[in-house]
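This report concerns only the one structure given below.
A single protein chain has been removed from this complex, and every other one stays in its place.
And now, chain A:
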Amino acid sequence: MEGTEQWKVQVEQLKVQMEQWLEQGLEFVHQIPPIQLYVGVGVLLFTTLLLLFTRLFKRRKSNTIVLSGLSGSGKTILFYQLRDGSSHQGTVTSMEPNEGTFVLHSEIAKKDKLKPVHLVDVPGHSRLRAKLDDFLPQAAGVVFVVDALDFLPNCRAASEYLYDILTNASVVKKKIPVLILCNKTDKVTAHTKEFINRQMEKEIDKLRVSRSAISAADIANDFTLGIPGKAFSFTQCHNKVAVAEASGLTGEVSEVEQFIRENVKF
């Protein structure tokens, strides 16, 4: 009982003190000329609104482009081609993602101010694929690199990977455009992009059947592709899926640059 009594007394004291402070504060405010007060409040409001807007603005227009694809398809080379315009001394299998925010190499010479691109090269090794999920939600576009030279043996693996990307929750919801990029087309024996397009559509059509069977178990794949009962084609996707050709080694990457510029606005 005594404890509560004491406590009450303390609270009373505090109350009194607070009231005093409030009075002092009010007096202080009254002393300041009203114009100054308005200006102060105005500035405060303006800055908060500005911050809010920039935050919203930024979120809506992400500038992240994700490079994905199987290991050995040439993502890292492409990354450095876009950044530096050179493949340096070659690459080995990546163990970590390459990331960078820069103005594309070919556009540095241009006069007009361009928005830098945030480019991410996600390793293709299947053990490191989980990393892709970190980047997809903020992506403005996905470049899926396919090895056109060594395509047929890797067709199934590549299609499975592409299927996973196309059914990824954030890709479907945000309709992130995907560019299937046939790399290494400088070689004579490389397959054409039409051929690769066709083969991958066929493969994904088959995958649709087997994956829809286990999709309930797979938490990652909540979405199904295409229209049931019809052969799958990339045009059925809700997001834009395009096919293009490039050669990372010789620096023939204009179609990728075009894709990036379409999706990362100035």
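What to note about this one:
In this text, a residue touches a chain if its C-beta (ideal position, glycine included) is under 8 Å from a C-beta of that chain, and two chains touch if they have at least 3 such contacts; residues count from 1.
Here is the rule we go by: contacts and distances are computed from a predicted model.
Going by its UniProt record, the hidden chain of the complex is named "SRP54-type proteins GTP-binding domain-containing protein" among "SRP54-type proteins GTP-binding domain-containing protein", "LAQU0S12e03246g1_1", "Large ribosomal subunit protein bL17m" or "RING-type domain-containing protein". Of the listed positions A:35, A:109 or A:130, the one in contact with the omitted chain in the full complex is A:130. In the complete complex, the hidden chain is touched by one of A:10, A:210, A:236 or A:254, namely A:210. Of the candidate positions A:35, A:92, A:109 or A:188, contact with the unshown chain belongs to A:92. With the whole complex as reference, residues 71-72, 76, 80, 84, 86, 88-98, 121, 123, 125-130, 156-157, 160, 206-207, 209-211, 213-214, 216-219 of chain A touch the missing chain.
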